[in-house]
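Of the protein chains in this complex, all but one are displayed in their positions.
The block that comes next holds chain A.
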Amino acid sequence: MSFVEYSEFIQEGDVAIIFLGHDSMMPVKVQQGAQTQTRYGVIRHSKDLIGQRFGTKVTCSKGGWVYVLHPTPELWTLNLPHRTQILYTTDIANITMMLELKPGSVVCESGTGSGSLSHAILRTIAPTGHLHTVEFHQQRAEKAAEEFREHRVGHLVTVRNQDVCKEGFGVTGVADAVFLDIPSPWEAVKHAKNAMKRQGGRVCSFSPCIEQVQKTVEALANEGFQEISTLEVLLRVHDVRSITLPLPDFGSDQPLETPTDTPVPSNASVLCKTTTPPRDMAGHTGYLTFATKPSV
């Protein structure tokens, strides 16, 4: 298993995603002799996981069952331990496309945070690209580096513990794309420009507040960036439901035999297959600002 390459069978040291049903999942580190408790019972790694195919159904000790899934960056995003607020798949998908990431891309990212976007980037740029990720919090930087190793993507990424606004990304003239998710992205625009290839590249800044966006757009324009564009994306989920709607009873159009009798109501109803929105939905994550560094 790795986050950038599929494999068929579960092996020791793998990260697997246990699917419990209805949006309920948990990550496990597969180890000989280890056990994992679930609400359906115990999963014994040696017996139930190692050597099994990803995607198989595993029966737990209490008799209930779960599915074991191959990890993907998308599943990881939903299951990773949060050390910071993370980016979710909807934003990640748009960032990936708008930054034109693909195998071989060299990307600079700050801050690393909990590594949600980092894993998605690594998946997209493998096997020939590289991610330079900067995190100013020491423990978070170390945890991220550790996770990349466990997930077998360490060779594709370099983690630097420094302040991107002061010291930049640690590389210059190599990046096809730069991503900023920091409190003051306008302070890093110059560094982003330096990290990018001389012949051009794409930059993205993610900010929850519009004031941050305004300052960043101004900084990008001052540094000569083009195609500056700000947008936001949201995902709407549609829950499929079968609805039974009762039909009104307007009575018979024939006169009743005994006027004092109350008419018997009919229980007619109609079955509809439709969708309903969830009660709440994510209404805002952040504004995405994209720009192109011109080739000069």
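By our rule, a residue touches a chain if its C-beta (ideal position, glycine included) is under 8 Å from a C-beta of that chain, and two chains touch if they have at least 3 such contacts; residues count from 1.
We take it that contacts and distances are computed from a predicted model.
Q: Have a look at "glutathione transferase", "N-acyl-aromatic-L-amino acid amidohydrolase", "tRNA (adenine(58)-N(1))-methyltransferase non-catalytic subunit TRM6" or "Calcineurin B homologous protein 3" and point out the UniProt protein name belonging to the hidden chain.
A: Per the UniProt record, that chain is "tRNA (adenine(58)-N(1))-methyltransferase non-catalytic subunit TRM6".
Q: Just to verify: which one of A:13, A:51, A:103 or A:208 makes contact with the chain not shown?
A: Checking the options A:13, A:51, A:103 or A:208, the one contacting the hidden chain is A:103.
Q: State which residues belonging to chain A touch the missing partner chain.
A: 4-6, 8, 19, 21-23, 53-57, 65, 67-70, 72-74, 89-90, 92-94, 96-98, 100, 102-104, 120, 123-124, 126-128, 172-174, 197-200, 210, 213-214, 217-218, 221-222, 224, 228-246, 269, 273-275, 287, 289, 292, 294-296
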